[in-house]
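Note that this complex is displayed minus one protein chain, with the remaining chains in position.
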Amino acid sequence: MADITAVISQSIEKLRSNMPLVHCITNYVTVNDVANALLAIGASPIMADDIREVSDITAISSALVINIGTLNERTVQSMLEAGKTANKNNIPVVLDPVGAGASQFRNYTVKELLKEVQINVIRGNLSEVSYIAGLKVNTKGVDTALADSCNNPMEMALMAANKYNCTVGITGAVDVVTDGNRVVQISNGVTYLSKVTGTGCMTTALVGAFMGAGVDSLTATIAGICSMGIAGEISYEKYNDIGTGTFHMGIIDALSRLNTDTYIKRAKLNEKES
Amino acid sequence: MADITAVISQSIEKLRSNMPLVHCITNYVTVNDVANALLAIGASPIMADDIREVSDITAISSALVINIGTLNERTVQSMLEAGKTANKNNIPVVLDPVGAGASQFRNYTVKELLKEVQINVIRGNLSEVSYIAGLKVNTKGVDTALADSCNNPMEMALMAANKYNCTVGITGAVDVVTDGNRVVQISNGVTYLSKVTGTGCMTTALVGAFMGAGVDSLTATIAGICSMGIAGEISYEKYNDIGTGTFHMGIIDALSRLNTDTYIKRAKLNEKES
Partner (left out) sequence: MADITAVISQSIEKLRSNMPLVHCITNYVTVNDVANALLAIGASPIMADDIREVSDITAISSALVINIGTLNERTVQSMLEAGKTANKNNIPVVLDPVGAGASQFRNYTVKELLKEVQINVIRGNLSEVSYIAGLKVNTKGVDTALADSCNNPMEMALMAANKYNCTVGITGAVDVVTDGNRVVQISNGVTYLSKVTGTGCMTTALVGAFMGAGVDSLTATIAGICSMGIAGEISYEKYNDIGTGTFHMGIIDALSRLNTDTYIKRAKLNEKES
């Protein structure tokens, strides 16, 4: 995977010099981390969710990130509106279907978004993407532990990618990314990442940052997921079991210090026959 | 208090092995800390506040935590709906009446919640619980400093517990927990805890985590409050006066490392004649 590693390691320089503006309609649980992760990686975040302004904001942005973590009727309308504006202006759209499968409202929202908006990348955990791929799942909050043992991530990712003609990234013990054609596994990360809320949301936003810098969707999704995995490794190597608060801070630190060399040294990528 | 200490020290193991899903309808000021505190103690947080999904989410959860810190008309309806679903499904409900007494809207909301929903635990400061107990108070924000000198916490806790047939925990310099029958004082904690926003909200969520793991309400309330007090002590002993930012991080660290021994060594419980 020397080629992909080379490509993603170059993407970080592209991102840092472009400083793309990334419009996020995201949940209020992890929004601060999402903004700080975007700043750390070199992007410029803007959060706006009122229907009276989402089109204006999307139109001046380089990418749109939609995260349904704490959706409500008002913001769902804004997500649809922003998504359509993004499509009209060829601005890439990244979707994080947080908790898909856990409530009818989330299921309905995900369906509407996928119907009304051409999504470029879906980044979720196995249970969320399995729901999107058309299977019934039993989502336990935003937790990946149980779901991970149920289905086959590679199969689910391919199914969703082909169904919606987009790139799909499933994060878990081993992450899988596919554009429906090529399939890449990422083995970076530490289990401690699941003990901090928002590592998934931040990962999705990072994908948006890379896409906003003009990186293609497969590379951007690999780069975003790999960045979070590496940041987790660096933080854990530094702080071990001091606790999840320090580890959390260390993730942002590591993101703010990523450079070409970091990816070359640490990225664990593996292309599979799809 | 060897018996209660033993019981709460065992509860942490129960909690960590059960990983209960805790549904929080909570304020946007401290929601990230609440989620991270729940993960740190071993629970799994899910935040959802739209009326179209709160019933679905509560129904798959092991506990419901309602916090009125930044309530609005929309979320109040969701709180009522979620509370009723919890009651129907025998899912425990914990209420944090943030700022009760400070506005008519908060007072109205607290009254509605207590009328429409059987609350299992109320966790607040002295001024908030005094309002609930039926007394007029002068709430200064979410601050406990002034109110602490006005009324008698034990009297207020008993009054509220008997009035609403629930367990009540009042946090302050010395915390008081009662189920209307037994009364336990907790002397853990450091004054620095009042210099970080959200320590109260996190405490309430921790109570919900213990209840979600099947711990009875008196024990769960003691365990939740005691956990935050101990976490504050550990963080302060480690970092002293470095500043409230580091102290804040240290609280989450300490929560993520609590175990049976921590409670046995540190819990300062004192049962009173009620």
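Order of writing sets the chain letters: A and B. Residues in each chain are counted from 1.
One rule holds in what follows: contacts are C-beta pairs under 8 Å (C-beta built on N, C-alpha and C of every residue); 3 or more make two chains touch, one makes a residue touch a chain.
Keep in mind the model is a prediction, meaning the values are calculated, not measured.
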Residue touching the undisplayed chain, where the options are A:L39, A:M154 or A:V190: A:L39
Touch residues of subunit A, complete complex, unshown partner: 19, 21, 28, 31-32, 35-36, 39-40, 44-50, 52-53, 56-57, 60, 74, 248-257
For subunit B, residues in touch with the removed chain: 27-30, 32-33, 69-73, 99, 102-106, 140-143, 145, 195-198, 241-246, 248-249
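The rule we apply is simple: only the chains that are shown with their structure count from here on.
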Centroid spacing, where centroids are CA-atom means, of subunit A and subunit B in whole angstrom: 33
